[in-house]
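Before I ask anything, here is the structure I am working with.
Here the complex is missing one protein chain, while the rest keep their positions.
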Amino acid sequence: MSRLSGILWSLLFLAVPVLGVATFAVAPAYDIWLPKDVSEHGKAIDGLFYFILALTGVVFIATEVLLFWFLWKYDAARNKNAATYIHGSHTLEVVWTIIPAATLLFLAIYQMNTWADVKMRRPAMSPSVEVVGRQFEWRLRYPGRDGTLGTADDLFLVNDLHVPADEDFLVQLKSMDVLHSFFLPNLRIKQDAVPGMKIPVWFKATETGQFDIVCAELCGWGHYKMKGRVTVESRADFDRWLESQYAKQEATQPEPDPSTAVARAE
Amino acid sequence: MKTITQRPFAGLFAVTFGLASLVGCGKTPPAYFRPNMVEATKQRLSAEQEKQVSTILLAMFGTPDEPVCLPETGLDEAKLRLAAGPVRSDVVGRKNGLYREHCAHCHGITGDALGPTAAFLNPYPRDYRPGVFKFKSTERADKPTHADLVKLLHNGVPGTSMPSFALLPAAQVEALVEYVKYLSMRGETELALMRAYFELDDDAQGKLPESREFLVDETLTPIAEKWKAAADARIQVPPMPADIDLVASIAKGKELFYGDKANCVKCHGVTGLGDGQANDYDDWNKAIVEIGKELASGSAKARETSTAGMSPEELAEHRAQLAWLEKFGKVLDGDALHPRTIPPRNLRMGVYRGGRRPLDLYYRIHAGINGAPMPAAKGTIPPEDIWHIVNYVRSLPYEFDGELGADRPMLVRDRF
Partner (left out) sequence: MSTVTSPSTVHHEHAAAHAPHQASFLSTYVFSKDHKVIGLQFLFSTLVWFLIGGLLALAVRWQVAWPWSDVPVLGKLFAQEGGQMAPEFYTMLFTMHATVMIFLVIIPILAGAFGNFLIPLMIGADDMAFPTLNMLSYWFMWPAFIAFGASFFVEGGAASSGWTSYPTLSTNIASSPGSGWGQTLWLLGLTMVGVSSMLGSVNYMTTIILMRAPGMTMFRLPMTIWAMFITAILQAFALPVLTAAGFMQLADRTLGTGFFSPEGNIVNNWMQSTGGGQPLLWQHLFWFYSHPAVYIMILPAMGMVSDILTTFARKPLFGYRPMVYSVAGIAGLGFIVWGHHMFMSGMNPALGVTFMVSTMMIALPSAVKTFNWLGTVWGGRIQFTTAMLFALSFVSMFIIGGLSGIFMAATPVDIFIHDTYFIVAHFHYVLFAGTAMGVWAGIYYWFPKMFGRTMNEFWGKVHFFLTFLFMNGTFFTMHILGAVGFPRRLADAYHYETFHHLQPLNAFMTWCAIGMVASQAIFAVNFFWSMFFGPIAGRNPWNANTLEWTAPSPPGHGNFDFQPVVHRGPYEYSVPGVEKDHLMQTDPPNAAAAALAAAH
């Protein structure tokens, strides 16, 4: 029994790398993986993710398999040799200190450029939109025809962000009340909205489509409700949409037969 | 050497652990509509009478899980079934239980604004039961149209906790609007039934007639008719002249704003910050305040009344009155939200609860706000003047250096 139990326990530890790798390998087939990336810098971020995944994957498999192997081989019930009386190996310590240190340092330095691109090198342009997080919605304000935020021709919307494709887009992010976080999964963008601060967020969307805006910082009981939608469309469509929204905002007459229009929208 | 163990403590913990694990097995009862206890107590209904109302309502409107709607209501039962019921937890992309998923925790399962979150919101969520709605395109005393409610769900109510549901599929929005109307009609029916006891003559022996004629034709149908008539009660809005001189219009609007006819500054303040006055209530809160006053004076009177020299009948009545006062006090604690004043809107913020279109502001000024102290300008101020006021109000947030008041919080002060 004790011979068998050692084998079984070793195999249990072998299951860790096997099932671990299997889970990661199988997940994309079930559509449980990184969401579609439609931003310019997203490629760099995803690339870094995969690079780290490969690196940690190799270390994971190596260390876990080694652990399994040692448990299998040195099981006292099956291995009658005395244990090796050794207090360590100076060489090994040096090797397995220097190599990880160098790898980690390399990893850190390798990523600095991408970080700077996303968070430090702001494009020289005035904000395309102001996004204000509020319990529990995203209030948007486009600068309107005069291109300046804070004037009477601003366009006010809620939760419905439109972005022209293939253009630099600069968001001025604020919060009206508590911390929120402006998370666009498909654009690989995340930035906390801090009350009292105006934080610039920029990106370039490369594909059209409709994607989520998610609040990624606990902001109260309605944190899960702070769903927004970002629509990436061509510049022409974007301009058309902006005009139509503006016309709606300035409406002085009711819409013709609105209940039918809603039913038609189904 | 004395050994030290913690066996006594160990035993105690083992027992506690064992007992604790036995706690709380059993199924939760299904959701139920909460009766309007404030009204029931106000009308001094007996327990049998409250039960009768509940039974009638059950027959006419069903339960939160199984709604029923009579054809007289004009509601679409299929849409109600979509909105009603528990949120089905085994199917994602679920289509049932919409109301409970999106609305119930603020508005309450009964639509009575007594959901668990409601007390912490400022302003309180809407209580549908009186059938009064603030932001619509119809005349003051009329119901909102179907389209008004759809628009409200789309836009949310900016400046409050009511979110925008624009990202919900249109069919789900329709179902929710239908369910809101259902809850409102149910609430109004409940109020009508509870008030009807007062009108009964002695033959009825304190029981309402359970005839179709009384319940449907006399009680439900008038309520439903008002809802159906909403589409015809829309405010006729004359167009704003296309060639209007905005600057002149704003100047004229300012004159009217400060003038005696419109007298906007009385509430909205000469600053436009909403600091003209601070101690009025909207109808929902006013009702509770009135009841509170009545209770306070009733209690004072009851305390002062000497029971000496009272006949047995008088004594019984006195005691009943004391019991009723105590019951009502408890009902106010448990079944009503603590009243809050309603500040006049701070017009410098650029936040407009009913919508920011010029059209929406026209509606607000023309019809006032139903349920709130904002009066109707209809009849007092001619339409073109209302447009001038609208233009002035829209310019208010930008009056200082063209910057939105909300961006300059110290200017805005603490009124929203």
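Per-chain residue numbering starts at 1, and chain names A and B are given in the order in which the chains are listed.
In this text, a residue touches a chain if its C-beta (ideal position, glycine included) is under 8 Å from a C-beta of that chain, and two chains touch if they have at least 3 such contacts.
Remember, it's a predicted structure, so these values are computed and weren't measured experimentally.
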item: Candidates A:Val129, A:Ala205 or A:Cys219 - the one touching the absent chain; value: A:Cys219
item: Contact residue for the chain not shown (choose from B:Pro123, B:Gly156, B:Gly253 or B:Pro358); value: B:Pro123
item: Those residues of chain A which, in the complete complex, touch the missing chain; value: 2, 5-6, 9, 12-13, 16, 19-20, 23-24, 27, 30-35, 44-45, 48-49, 52-53, 55-56, 59-60, 63-64, 66-67, 70-71, 74-77, 79, 81-89, 92-93, 96-97, 100-101, 104-105, 107-109, 111-112, 114-116, 118-120, 135, 176-179, 181, 183, 185, 188-197, 199, 212, 214-225, 227
item: Residues of chain B in contact with the chain not shown; value: 1-11, 13-14, 16-17, 20-21, 23-32, 34, 64-65, 86-87, 89-90, 92-93, 97, 100-101, 104-105, 109, 115-117, 119-123, 159-161, 409-410, 412, 414, 416
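By our rule, only the chains that are shown with their structure count from here on.
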item: In the complex, chain A residues that touch chain B; value: 135-137, 139, 150-152, 154, 156, 158-160, 176, 221-222, 225, 227-229, 248-254, 258-259, 262-263, 265-266
item: Residues of chain B defined as touching chain A within the complex; value: 117, 137, 145-147, 150-151, 155-156, 158, 161, 163-164, 166-167, 169-171, 173-174, 234, 237, 239-240, 350, 356-359, 362, 387, 394-395, 398, 402-404, 406-407
